[in-house]
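Only a single protein chain was left out; the remaining protein chains are all shown in position.
Now for chain A:
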Amino acid sequence: MAGESCLFEMRGIAKSFGGVKALDGIDLRLRAGECLGLCGENGAGKSTLMKVLSGVYPHGSWDGEILWQGQPLRARSVRDSERAGIVIIHQELMLVPQLSVAENIFLGHEITRPGGRMDYDAMYAKADALLQELGLHDVNVALPAMHYGGGHQQLFEIAKALAKQAKLLILDEPTSSLTSSETEVLLGIVEDLKRRGVACIYISHKLDEVERVCDTVCVIRDGRHIATQPMHELDVDTLITLMVGRKLENLYPRIEHAIGEVIFEARHATCLDPVNPQRKRVDDVSFQLRRGEILGIAGLVGAGRTELVSAIFGAYTGKSSVELFLEGRPLKIRSPADAIRAGLGMVPEDRKRHGIVPLLGVGDNITLATLDHYAHAGHIDRQRELVAIEAQIAERRVKTASPALPIARLSGGNQQKAVLAKMLLARPKVLILDEPTRGVDVGAKAEIYRLIFELAAQGVAIVLVSSEMPEVLGMADRVLVMGEGRLRGDFPNQGLTQEQVLAAAIDTSARAA
């Protein structure tokens, strides 16, 4: 064994969630000062693996072993692994915006005087020194962190990690909210850290960044280790092939459906970031949709797909603008109520937060959007409502002991079928499905796919936002690809490959140009 030179090693890491294997025998090793790129599609298991490593999932909740400087590491919590020197920087920034930059950098590891009083002088001085090291010379560390933009904040996170004396730094999509010049600064810092002997694991969809800073690349897919190779033996195209790799299985029972005339159009959709209005989450996206068409919208996490469909449905929380036309008439949509009335429906991405009312019964959830159909002058005809509910439960195959059972008790797949039933009762002409099979078991998935095809055959126009590439390619008639808030491609789904879609989403050509 290459004992001394190896800073850390993972052996045969496996983790399952309720019988589903999320990780299956992953091996990783890293030397001090080495940067390892971790690549894989959405849902390949990268985040799970990093949660195992950083102690989010405590020792014992997974199989395999981690060796840290030759010794077994049994972290029970994030604090344990941080004490060892493993620090993760999450994709979403974890700063407390109201606290000062220095307070953030030392949060949980405050420098104190005897008696527990905060030693602000020492913290300000040390924070300043750390930021100087990172090349930030213009930061007032006493100001609240929210005074600074996303790029600076990302660097504060790194300073926070350095303050904890990190020997291994895990960066999860560190540049997803940065501008290109901020990205440049960050990449420079990673290179500098390597020279100082800090090891890094760099997780990114942006393969050009991986190519630049990483010495080794590890590709995982479906929770399995696919390849680990030195970066100089690889190129971006080979990487994409390794990431996608698999053959499409026939999960998708296509039902032939006629595609009619253009029924819906969105023009110049633009969404501003609610926190930082300088940034456009969606930037001038337009598309058309035909009757009976299934339009897939693919892209990487953070590409602006959810923001786009939320804006169309009148549900985007920040500022947005879009011109909508349904059957040739312009629509004025200011709220989801307007959208539903106009003939749009949406199954939102985050079922728990936006789809279900957990304490209400399955039935009450199903009729929530259309309660007026069963009421006269505000009085609900409960028996008539129950008939409609029972019909939906049977038709959509929602497995529930009773319509009165709180929906939170159902499995994810059955909850999702109930949310679908809710929208279908409103008889939408355009149905937006945002990640409709996330957290849904395979059986329910197949039923949802069948339902989507049936709806298309009935002439409903469907927008299917999905991060699962096989799903998009298996379902869609046409595929839009989004990246960084822009429309990057519009492909008819004939002979379309995952490589083409991924290449458009990553858009290496645009970067090279």
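In this text, a contact is a pair of C-beta atoms (placed from the backbone, for glycine too) under 8 Å apart; a residue touches a chain by one contact, two chains touch by 3 or more; residues count from 1.
Quick note on the criterion: contacts and distances are computed from a predicted model.
Per UniProt, the protein behind the absent chain is "Xylose transport system permease protein XylH"; the candidates were "succinate dehydrogenase", "Biotin transporter", "Xylose transport system permease protein XylH" or "ATP synthase subunit b". Within the complete assembly, A:Lys422 is the residue of A:Lys15, A:Lys194, A:Arg221 or A:Lys422 that touches the hidden chain. Only one of the listed residues, A:Gly150, A:Gly223 or A:Pro348, touches the absent chain: A:Pro348. Contact residues of chain A toward the unshown chain are 313, 315, 335-337, 339-341, 346, 348, 352-360, 364, 368-369, 371-372, 375, 378-380, 382-384, 386-387, 390, 401-402, 404-406, 408-409, 422, 426.
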